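Supplied in structure tokens, the structure appears directly below.
Missing here: one protein chain of the complex. Every other protein chain is in place.
Naming follows writing order (A, B and C), and every chain is counted from residue 1.
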Amino acid sequence: MVSNRPRITKVLDVIEESSTVRSLLFKDEMCSKAKPGQFMMVWIPGVDEIPMSISIMKDDQAGLTVRKVGEASTALFNMRVGSMIGIRGPYGNGFNPIIGKVMIVGAGTGLAPLMPLLEILTNKSASIDMIVGGKTMEEFIFVNKIKEILSKTESKIVVTTEDGSHGIKGLATDAILPILREKRFDMIYTCGPELMMKKVFEMAQEFNLPVQASLERVMKCGIGICGSCCIGKYNVCKDGPVFNSSKLKEVKDEFGLFKRDHSGKRVIF
Amino acid sequence: MVSNRPRITKVLDVIEESSTVRSLLFKDEMCSKAKPGQFMMVWIPGVDEIPMSISIMKDDQAGLTVRKVGEASTALFNMRVGSMIGIRGPYGNGFNPIIGKVMIVGAGTGLAPLMPLLEILTNKSASIDMIVGGKTMEEFIFVNKIKEILSKTESKIVVTTEDGSHGIKGLATDAILPILREKRFDMIYTCGPELMMKKVFEMAQEFNLPVQASLERVMKCGIGICGSCCIGKYNVCKDGPVFNSSKLKEVKDEFGLFKRDHSGKRVIF
Amino acid sequence: MQEPDLSVEIAGFKMKNPLMLASGILGTSIASLKKVFEAGAGAVITKSIGYKARVGYDNPTLVEVHGGYLNAIGLSNPGVKEFYDELSNSKIGDLPLVVSLFGAKPSEFKEMVSILDELNIKAYELNLSCPHVKGFGIEVGQDPKAIREIVKSTKEETKKPLFVKLSPNVSDIVKIAKVAENSGADALTIMNTIRAMSIDIETFRPILANKIGGLSGPAIKPIAVRCVYEVSRSVRIPIIGCGGITSWQDAIEFFLAGARAVQIGTAIAYEGLGVFGKIKKGIRDYLIMKEKESVRDIVGLSHGF
Partner (left out) sequence: MQEPDLSVEIAGFKMKNPLMLASGILGTSIASLKKVFEAGAGAVITKSIGYKARVGYDNPTLVEVHGGYLNAIGLSNPGVKEFYDELSNSKIGDLPLVVSLFGAKPSEFKEMVSILDELNIKAYELNLSCPHVKGFGIEVGQDPKAIREIVKSTKEETKKPLFVKLSPNVSDIVKIAKVAENSGADALTIMNTIRAMSIDIETFRPILANKIGGLSGPAIKPIAVRCVYEVSRSVRIPIIGCGGITSWQDAIEFFLAGARAVQIGTAIAYEGLGVFGKIKKGIRDYLIMKEKESVRDIVGLSHGF
């Protein structure tokens, strides 16, 4: 009856993804049936409530994948089996999975919303080119899982690290150009640092390819009324988090340039 | 969504039943599909809101039949085609129409809730014995209509007036005894002055016959929370207005003895 | 797991369970009150009784709105003397009966209590908070001096517990609550309805004959929870929560906020008297799930955060 209220659920499983990233699994009917790319507001009682992508959906369970950064994400990272969290959502529009040749560019916890997308796409697409970027080998998450999923289809994965400890040395975006020159795509999906996504978007524009990018902004209400997540005339929580090319063009004065902090003040990227 | 709130409707027709009684017809989906014996709270804007039996139901229209008594009923009586009233309901339990031999005892505007019952019963019952009482010829209502309805079945009507101006001279209850001695009934329905109904109930008890009597008490909320219409442990608006024999027995310390005024004070009949 | 203890005690008045019938709902006769008790209430409260009879306002006295009801019954009551005749110790028996009283001045309360006190009444609730009757409720309930005098002088007249029912229609309910406590109130009932209004757009008219009435039901629950929370952190006497309680979850929320017992009114319009049984069962199951031995163990638990 009242849906925008935390549903308390217990952490059922904690999966160590890397030394700084963990996935939490819990029971939640509604989020277990979300669209890929949708997110939830996760209440960590006594600490904070933060937006988290839905990274796992199976049966009546959902999961999130968190990197410990500040107070809230660290509290979430430190949760154990049996800890109580509050979930509301799923919120936002999510990715629009298409049938065809797709490229997916992800980095860091930006991979979280891409995982459910990947699973759907493998059942739909003829081919997936997946580019996964990161700073260093240790920080990588999901790589084995991605390989396993992709193994079912005619697909390819390219890994890049800034320090060269794994895959190609460099930025994820460095790895894209040669592929784009070689192959024609029907869609590019991306999630990761905004500057990376901006680069992906610019390259896609050059090659005249459509993009779906999942953005992040400070979120409070999660339902499109407080305005804290605004970018241009859009609210990331409601009109996003996934922006397609035409929307990205509309917000070009902000996308990759600045975001707003909790007070609404502009913060340059 | 919110149902206990006056629905404003326009008076579509005013029918002169006698010099002091009129019927008003109006559109109201909900009350047009009520059970016989149910009532509505009728708002006369600027005047009062009073309980009124549903006396007419046809298509999407309902009707009431009002005798001018005090301020509110006179205001209602004086309404014209186009006047606005507010309707909430239908409320209460209503009569339970049975298949079999029935007696109906009505007097004055007590006939109002009996009319829809009569129509249903004529389609169900093998025989109806209808006793209609009144003070004097001029005050009679519905007699022709009743005769018309009854003509369709193997039924009988007895009319009594206190002044002998029509039918048998005397009280309605005087006419009952000979009929009860002669014939066996499956149910006696009654509505009218409480002392009359009390008498009917006592006679029925003697002959071991079940009764359904429609009571009146001061009503405010109409939905069983304010307590102003209480009789014994029951609320007439919700547990009634129709009381069967076992309930009438339970309220024998009040039925026909006293009612309560608007302050809750007891008023002896 | 052992059966949890639902009983609570308020200023010496022991109730088998913490659910009370709120004043003004079905509280006209002992027969009705008994029925509510049999449906599962731990205590029942009469409608508010005044010194003299009052017919109250004309109808409409009640109208539904989104999430609740507005009422302006207008403190209709037969007067304390007629009401005394309605009651008798044989009729009351061991019904856990609380009598609600309203009045304009201390002497009226004193007088009423002196008439009723010999009856088997378990406690009085002083209604200092009716939001829509001039001179009786809210004017009194907003005025610290009036509260002090009424509570003090009523207290002198009886040894039975005095509950004082407060209004949310004030700038600072905590301040008012402290005045009531310091004047001798044994418990506080928080809260009465909130002044509100509904206008019919077809006729341009306020629907209630009195125009303004009191809002009750789920709509006011978060306001009542807040009032209970704020007041219970500032006074020592027990709080009885009231306002919009419709489900066992609502009742639990009030206990956690700091209420020791709760009153149920408007929910009866939505759920019938079965609501008492349902809420009681829900509280029991909750206590078992949370491994708590009694209702007392969860009162004010939210204060720890």
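Definition applied: a residue touches a chain if its C-beta (ideal position, glycine included) is under 8 Å from a C-beta of that chain, and two chains touch if they have at least 3 such contacts.
The shown structure was predicted, so the numbers you read here are calculated from the model rather than taken from an experiment.
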Chains still shown that are in contact with the chain withheld from the display: A, C
Contact residue for the chain not shown (choose from A:34, A:50, A:172 or A:209): A:50
Touch criterion as defined above, residue of C:19, C:257, C:275 or C:295 at the omitted chain: C:257
Missing-chain contacts mapped onto chain A: 1-6, 8, 41, 43, 45-50, 84, 86, 219-228, 230, 232-233, 235, 260-266
Positions on chain C contacted by the hidden chain, ascending: 65-68, 70, 142, 169-172, 194-199, 201, 204-206, 211-212, 215, 218-223, 225-226, 229-230, 244, 249, 252-253, 256-257, 286, 298, 301-302, 304-305
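By definition in this document, only the chains that are shown with their structure count from here on.
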Arrangement of touching chains [line / ring / star / complete / other]: other
Chain at the geometric heart of the assembly (C-alpha centres): C
Centre distance in Å when chain A and chain B are each reduced to the mean of their C-alpha atoms: 68
Rounded Å distance between chain A and chain C, as computed from the means of their C-alpha atoms: 52
Chain B and chain C: spacing of chain centres that average the CA atoms, whole Å: 37
